[in-house]
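Inspection log for the structure reproduced underneath, given as structure tokens.
And now, chain A:
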Amino acid sequence: MSFMQINDLKVHYPIRGGFFNTIVDNVYAVDGISMEFEKGKAYGLVGESGCGKSTTGKSIIGLEKISAGSIIYEGENVTNKRRDRTSAYNRDIQMIFQDSHSSMNPRKRVQDILAEPIRNFLKLTPQEESRRISELLAIVGMPEDAKLKYPHEFSGGQKQRLGIARAIATNPKLIIADEPVSALDLSVQAQVLNFMKDIQDEYGLSYLFISHDLGVVKHMCDYISIMYKGRFVESGTKYDIYENPQHIYTKRLLSAIPDITPNGREDRKLERIEVERNYQVEHKQYFDENGRVYNLSPISDTHFVAATSSALKGGN
Partner candidate 1 sequence: MKTSEELLVIKDLHTGFRIKDTYFDAVDGVSLTLRKNEILAIVGESGCGKSTLATSIIGLHDHNKTRVQGEILFKNKNLAKLSEEEFNDVRGMDIGMIFQDPLSALNPLMRIGEQIEEALIYHTKLTKEARVARVFELLAQVGIPNPQRVARQFPHQLSGGMRQRVIIAIAISCKPQIIIADEPTTALDVTIQAQILDLLKDLQAETGSGIILITHDLGVVAEVADRVAVMYAGQIIEEAPVEELFNNPKHPYTRSLFNSIPQMNSDGKKLNVIEGIVPSLLKLPRQGCRFSPRISWIPESAHEKDPVLHEVAPNHFVRCTCYKEFYFKGEEGGRA
Partner candidate 2 sequence: GDKKEDAGKGTDGGTTDGGTTTNEETNTEQEEDGFSISVENEGTAIEGGTLMVAMQKDEPFQGIFSYALYEDAYDADLMDFASNSIFKSDGDFLLTDEGIASFELTEGEPNIVTIKIREGVKWSDGEPLKIEDLMLPYNIIGHKDYTGVRYNSFFRNIVGAEEYHDGTADTISGLNKIDETTLELQIKEVSPGLFSGGDGILTYAEPSHILSDVPVAELVEHDAIRKNPVTLGAFVIDRVVPGESVQFKANENYWKGKPKLDGVIVKVVPSASIAKALEAGEYDVSLSFGSSKYVEIENLTNIDVLAVPELYYSYLGFKVGKWDTETKEVATDLENSKMGDVNLRQAMAYALNVEEVTEVFYDGLRERANAIVPPVFSSFHDASIEGYKYDPDKANQLLDDAGFVDVDGDGIREDKEGKPLEIKFATMSGDDVAEQISAFWLQNWKEIGLNVVYTDGRTIEFNSFYDKVEADDPNIDIFMAAWGVGTNPSPSGIYAHTAAYNFSRYTSENLQTVLSNIDSNKSFDATYRAEQFAAFEKEIAEVAPVVPMMYRLELTPVNKRVKNWSVEYGNTTITNLELVELVADAPVK
């Protein structure tokens, strides 16, 4: 049973212009997406830069104004209540930011950074608070003495762990992770990803994992949605997406990911060129006359593709 549903979410940014600086058009940053979240599952959001991934995440957590659509959390419509800072919703949904460095106030010590959600959401005594902070540090595998330090004294991976500690301080149900590892080196990335998986299992967390790195998403997520121009082109379990991609855009994306082996790279290159050619040719069938992505339609229980049925047949 999902604890949260997102229905036809839209975020439009006005473009002002014309003589009186009126709204002449909109940027359809997010243009009608629907999702459901189940406990303990990780959902991946993949797409090219600028396709609206971050906006989706931010609008869910309340950092962006939603233009249309609704968010139902535990049966309650919270679309317009997200901005009530200390609501239960805000406590239960937390976020991990891409740039761990800039997501922490450089002038605050670690203990104050970690205390922020605790003070806002949980009414604890100072002793309890400090105990909780130590606990959190222990969870993310950082020593006690980190409390008194400033963020810049930590490496990227450690900072990201502190970010995670802060996000889990209030025992949230869903953590939105917006490219949590893309700024990190391979070796550090591995630490953080492992760690995120650990606490997911331990606390039954759900993730909305935003990334442009398909490898990472595949590693982390149970369900994956491929986003293009503010809409989903394809959505399904990771097997659906990786083993049985249906949408031409998904295929193109997948073919572009380099493999970590030089063996057979010439073949891959040929395949890539083939997919690219297909994309140019069949492109029309997958997008309507305005270049907009069609609505998703199911092709299995878990697998949804945005295309006309004729395209699907042709694509197969």
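Candidate entries met the following condition: all candidates are chains of the complex that A comes from, given by their letters.
Simple rule for what comes next: a contact is a pair of C-beta atoms (placed from the backbone, for glycine too) under 8 Å apart; a residue touches a chain by one contact, two chains touch by 3 or more; residues count from 1.
All figures in this text were calculated on a predicted structure; none of them were measured in a lab.
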(message) All of these sit in the same complex as chain A, but only one touches it there. Which of 1 or 2 is it?
(response) 1
(message) Under the stated contact criterion, what part of chain A meets candidate 1 in this complex?
(response) 48-49, 155-157, 185-191, 193-194, 197, 212-216, 218-220, 242, 252-253, 255-263, 265, 268-269, 272-273
